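I have a structure here, written as structure tokens, and I will follow up with some questions on it.
Every protein chain but one is kept in place in this view of the complex.
For chain A:
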Amino acid sequence: MASVQVSEAEKVYIMHGVRDDLRVDGRGCEDYRHMVIETDVVSNTDGSAKVSLGHSDILVGVKAEIGKPRALVPDEGYLEFFVDCSANATPEFEGRGGEELGIDLSNTLYKVFNNKHSIDLRSLCICPGEHCWVLYVDVLLLQCDGNLFDAISIAIKAALFNTRIPKVHISEDAEGGKEIELSDDPYDCVRLNVENVPCIVTLCKVGQRHVVDATLQEKACSVASLLLAVTHKGMVTCVRKMGGGSLDPESISEMTETGKRVGKALHAPLMDLLKKEEGLGKNRQKVGFLR
């Protein structure tokens, strides 16, 4: 991952700051940087969102295609994740540099989002055993400034909220062959229920305490972090420990409690914002990439 160099004295300064609950940018340990969210930014996707968190910039596009359901679950659709680490974000990603991180991120996203607790996968089924919707979720990292997971999960939730899947009609001809007909009307579409889609909260252990939304400098001071996927009800759907250091059980349970609390609080403002944006309708001034 993109990393920065930090001297010993700077580390000491950051760690003491976390201990005193006053981080370098004035935030407390459980504060997020402010986020800017916009949906429907890419016109040739079925749903898209752009999220900036500090200087981290994430673009997510969702494309729906008709595919064959998996043999084990014939009545469910599925999601595919792909994370592209653009060399714009950091020169380290040039060539194949971002591949490893991209695969790591997409595997984690797959675990977090592709289960029936997060999204009603049955609603993606068109014709059991034969056809289903496959949602290709493409994540593009435009800038990295720490806390990628949280920003990506929020961007995915916003993009899924924005996703509109065309309605299909199945007609059967005389020989029993099925024919799928897509609706021509762009407004004749179904929406996904994103209520249960979790948000990821990454907690970094810095010194004796833990912080949410760590900057790259704070990340450099921490040896281990815990990733939690939390739904709006506070249910934890995925836990992952990252980093080379170790965490003792006591701090893991402490971090889980904090993660639950913070994660739960993320959903309400996000949904409010998305609904507000939708309410603006066509009058909304699109900002996109030029600011």
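Criterion: a residue touches a chain if its C-beta (ideal position, glycine included) is under 8 Å from a C-beta of that chain, and two chains touch if they have at least 3 such contacts; residues count from 1.
Keep this in mind: contacts and distances are computed from a predicted model.
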Task: The complex's invisible chain, by UniProt name, from "Proteasome assembly chaperone 1", "Replication factor A protein 3", "TIP41-domain-containing protein" or "Exosome complex component RRP4" - done: "Exosome complex component RRP4"
Open item on the list: In the whole complex, not just what's shown, which of A:Met35, A:Leu109 or A:Leu226 touches the removed chain?
Closed with: A:Met35
Open item on the list: Considering the complete complex, identify which of A:Glu10, A:Glu80, A:Asp120 or A:Glu254 is in touch with the unshown chain.
Closed with: A:Glu10
Task: Per the touch definition above, residue among A:Lys63, A:Arg240 or A:Arg261 touching the missing chain - done: A:Arg261
Task: Touching residues (missing chain, whole complex) on chain A - done: 5-10, 12-13, 16-17, 19-20, 22-28, 30-38, 261-262, 265-266, 269-270, 273, 276-277, 285, 287, 290-291
